[in-house]
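Heads up, this is only part of the complex; the chains shown haven't been moved.
Labels for the chains are A, B, C and D, by order of writing; each one numbers its residues from 1.
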Amino acid sequence: MTDVDLTGARRVATFAPDLLQSTEHHLCPGCGHPVAWRLLVEVLAELELVDRSIGVVGHGCYTQIITIADVEFLQCLHGRAPAVATGVKRMLPEHAIYTIQGDGDMVSEGLAEVLHAAARGESITCLMLNNGVFGDTGGQMTAATTVGQRTKTDLGGRTAAEHGHPIDVPEIVASFPGVAYVARGAVDKPNAVARTRRYLREAFASQLAGEGFSLVEVLTMCPTGWAVPTDQGAQYQRDQMNPTFPIGELRPRRPSAVAAPQDA
Amino acid sequence: MTARGTVVMALDRCKGCGLCVPVCRPGALEMTDERNAKGYVLPQLLDGCTGCRACAEVCPDFVFEVYRFDIGPAELTGSMMEVVE
Amino acid sequence: MTLVLREGYDAIAAAAVDCGCRFFSGYPMLPFTGLLDSFARELPRTGGVLIQADTEIEGANMALGAAATGARAATGSTGQGIALMQETIAEAALNELPLVVFNVARGQQDYFQATRGGGWGDYRTITLAPASVVEAAELTTLAFELADEWMTPVILYADHMIGFTQMTIEQRPADAVKPAPEKPWKLDGRSGGTGRSKVIWTWRQGKHNTPGPGPNLHWQNVAEKYELAQREARHVARDVDDAEVVVVSFGTTAAFVDYVVDELRADGHRIGTFRPVTLWPFPSDALGEIVLGDACKVVLVHELNAGQMIDDVRLAVEGAKPVHAIGGVSQDESGMRQGDLLQIDIIRTRLLDAMTGSTR
Amino acid sequence: MTDDRRDVIFTGIGGQGVQLCSKVLANAAVAAGHHVMLSSYFGGEMRGGRTEATVITRDQPVDLPPIVPRLDALIVLHPAFLDDALPRLVAAPLIVADTWAWTDPSNPPPPARVVPVPAREIAADLGMPVAAGLALVGAFVALTGVADDAALATATRQLVPPHRAAALEANLAALTAGADAVRGTPVGIGS
């Protein structure tokens, strides 16, 4: 611990939220996932959901959150989290039920699950940590890898001719009528982090208000999978991913949403 | 220069990624050649910290605790506060 | 006691809801679809939830999620759709989640699928195979009870004949609906923030504060649990005490075999039948005992597939007496129903042929 | 004394209401306190296809395979698929047939007991051709005593939706007329 004089100092940021049982994790240097974890548990605490939330977690590097965050988790099969969360939510309709998935988990293996849940207008929140690679299996291309992005599959960068184009799940679901809220954030710089926190807050709020399905994508750095130095991960993401996946609210909450029934 | 803020760093868990350095607007952080027990190179705090929390916001390894001198000693607990965009 | 006439589908769904099933999800497929319809009718009376899922995999995972909250939950399909659920069924087993899976099968080719699975890891699924509508209703209740007791997926292996046949069953009393038992391991969010918050996952590595046993120990424990569950083996034996010929068959096929064997017995043949009610655990001890008796000369196996249960019969008999297959692949022209080998004349001929052969 | 042959198979073609008839019989038997098993066979999507149903009535729980191999009674709504049904009968069956549909009295040979019922005419008189089958059911019940009139009426009321009251009345009338047509028919072997 660095030694500094704290006389007269007011603490404005703790190391980590109380809801993390440990500050140690095994993710790589420069990985973007842990910041997303922090935001998630901060928002759960802020909205007083700590003892009435269940996270349904897919398979990827982010899965490690289930070993340190002090909330309940159901680790489920790769790609199936939105279906599992549906079953959980229907039995616990007053709870905040959310998924944590990666781009590989949601856009590759689990594409049907998330789209069907969104079309049903299922009252769950899906969180996608998008680094454009299967980090956990070594950094291969996923169905969300942007054209030109370096992956283990193609260190020269994805080419559309050989591998096609990425699928933009948030954009697709934002157009679904049963969907209450969709946003895309990032954790590459402080204001992106702050916006992402707000998006998560909105998403959970919309779920609690019974407005329908919500989804927040968070762009996260994977310097390992991209084969870039850790300190260039943030910039690489901005240059390579943000143009295809711009940050912002793709579907803001409707002001009337709480009042109006969603049926046609 | 009077310090407006400072940070406490849990460098034992730092992984040397360097993400904290460019987000520190006053340039109060820089990487060094020092390594921790895990073998990672470490950042160090220079003068000029404003207590803006940017480093804490982006650090993936929960290294930073941030303090400000400019306001009263009321302690913030629990969640980190929002950075004003 | 009041009798009511019920189609098998309805009888199963009513029994499930009566014993506290609160969630059902499935994807249409014949002949399973009838059960989906019946659950859709039955669940609302206790406020239960029915989801017509958009795929079998989603349906199974929804039910798994519901089960994780402690609710009695079920899914189902026919064998081909259940092939798609193998990963999920294994997940439920290794997560020790009670999940009831209804296979309204197109025939008897799903024996291996039910008893050996195609999932991953060392797991088993208790499998109950009713031979009639009435028994299907009874075994449905048992399925939920065993699932909870052993914290495991349980398969109820029925077929279209059970689904479509109507039989009189006892009207359930007004207070039939029993709540599912309390489950301390269930997720309800409340452990959040206590420092000992729950997590369910197949690797059982626990959390920083509360480390789990890890995969090796956990999976060993699960395997040992299934060893213990062997005691749940159930069977029905008819006229075996003096039987020189013991015919083994399961599910509705056994009802046809019993019919023929009753006729043969009336003709003076020393023949009896053995029907496993649990396909897993297979009632090996019970069969072994019967077969080891002096009376038994030969064991015949009638199943409408290329020879699946016969492995379990042979494993039980251990070479003590000859074991012969008299069944085989038998499908109707639509591919959706059992074929000729249910005809009693054919069964009779095959039995007589095998008996002659064996007593030569 | 009533006929004790009551493991009955209905044979007809799509559109004749075989399913309703078998359900009425089955539910009436239940209302009369019996254990019952009812199995149906639909010959596919085509109009006019083979349609069958079997109704088993017992005083004990039914312990038979779902496709009952041997039956001792037959109700004939249409002769088109008779050849599928006849082989499933025991040697001395009771056969209740719409008169027009029973053209070859030599098949099956005695000791079968064949009871022709002018069901088509009964139904036509009631202005409801599709009720012919119920006239046969009425006759069968009267012959076998497998249910009483009250049980038959109750079952029919349950199965015909209330908004089709007109149909209900005709159906009930067909049942009664069918029964009346056979009352007094001697019980026993031979047609």
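Basically, a contact is a pair of C-beta atoms (placed from the backbone, for glycine too) under 8 Å apart; a residue touches a chain by one contact, two chains touch by 3 or more.
Note that the structure is a prediction, hence the values are computed from the model and not measured.
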**Request:** Give me the full-complex composition, label by label, with copy numbers.
**Result:** A x2, B x2, C x2, D x2
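To be clear about the criterion, only the chains that are shown with their structure count from here on.
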**Complete:** Averaging C-alpha coordinates per chain, one finds the centres of subunit B and subunit D separated by a number of Å equal to 88
**Message:** On a C-alpha centroid basis, what's the spacing between subunit A and subunit B, in Å?
**Reply:** 24
**Asked** When the C-alpha atoms of subunit B and subunit C are each averaged to a single point, how far apart are the two points in Å?
**Response** 60
**Asked** When you check subunit B against every other chain, which residues touch at least two of them?
**Response** none
**Prompt:** In the complex of these two chains, what residues of subunit A are touching subunit B?
**Reply:** 1-2, 4-6, 8-18, 20, 23-25, 27-35, 38, 42, 45-46, 187-191, 193-195, 197-198, 221, 223, 229-231, 233-234
**Request:** Report the residues of subunit C in contact with subunit A in the complex, numbered from low to high.
**Result:** 22-23, 25, 49, 51, 53-55, 57-59, 61-69, 71, 73, 87-88, 91, 187-195, 197-203, 205-209
**Item:** Residue numbers on subunit A that touch subunit C, as the complex places them
**Value:** 19, 21-22, 24, 44, 49-54, 56, 66-77, 80, 83-92, 95, 112-113, 116
